[in-house]
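Before any comments, here is the structure.
Here the complex is missing a single protein chain, while all its other protein chains stay put.
Moving on, here comes chain A:
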Amino acid sequence: MRTKPVHSLSRKLIRMSWNKYNLYNMATRDRAPNLATKTLFQQKWIAKRETRAYHGDELTEKQFKRVFNPKLPTVSNMFSTGKDSEHPQVSVLTYAELERRLDFIVFRSNFAPSIAAARQLVIHGKVTLNGKKMPYPTHRAKDGDVISVDPTAIGTLKGELGTELDFTPKPFSQPFLFVPEYLEVNYNTCSTVFLRAPMSRPGRTEIPSPFPPEMHALAYEYYARSK
């Protein structure tokens, strides 16, 4: 049971949401937590707590442990020439498989203001997969699947059904507006294609995450051990 609000100003957990309190929490936490004085378990626990609050908050621990895959596609840095061409640690892909979920795809394509809202869109049947209605937010999309959303269900669009709708952006939402590389979005038809699973890239990460790779590595260690 949640004892504190989702966007609590005291806990300052960062969530997958365009909420202005979430933006404030993100803006005021510009440094990763100082884990130097903590024991190894404490470090892993804190990393897991913070990263899981963002990645898959709506999944329970049991559900996440079922989804978690300890095998990650490692890339060698033997032929890299500098910091820019060096791949980050493979643990940045810990939460890669979550990005295949329908509710995640709807949120990442900027059709919903939060994961919870995206989840609701899917459950209410406003989302189609390759033309067919798909009301399961846990459904994992395959490479090349086309995910479409009903325009009237999108919060930023207002107007009559069957007409071109007016677009009014939500306040404090622009800092969150970007499209990851593994999605191809067409806003004309409110459709997205899921291209491929996020992968390791030299000098950058493909998965949008507020946390540095070190925290992902610790969270990965926590889950790999407990599995």
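Definition applied: a residue touches a chain if its C-beta (ideal position, glycine included) is under 8 Å from a C-beta of that chain, and two chains touch if they have at least 3 such contacts; residues count from 1.
We adopt the following convention: contacts and distances are computed from a predicted model.
Q: Can you tell which of "Eukaryotic mitochondrial regulator protein-domain-containing protein", "Polymerase (RNA) III (DNA directed) polypeptide G like b", "CTLH domain-containing protein" or "Protein ECERIFERUM 2" UniProt lists for the chain that's not drawn?
A: Matching the unshown chain against "Eukaryotic mitochondrial regulator protein-domain-containing protein", "Polymerase (RNA) III (DNA directed) polypeptide G like b", "CTLH domain-containing protein" or "Protein ECERIFERUM 2" yields "Eukaryotic mitochondrial regulator protein-domain-containing protein".
Q: Among A:V67, A:A116, A:V146 or A:A224, which one touches the chain that has been omitted from the display?
A: A:V146
Q: Which one touches the absent chain: A:L72, A:A116 or A:A224?
A: Counting the whole complex, the residue in contact with the absent chain is A:L72.
Q: Spell out, residue by residue, where the missing chain touches chain A.
A: 9-10, 20-21, 23-24, 26-32, 71-75, 88, 92, 110, 143-144, 146, 151, 154, 156-157, 162-167, 169, 171-181, 184-191, 193, 195-197, 199, 203-205, 207-213
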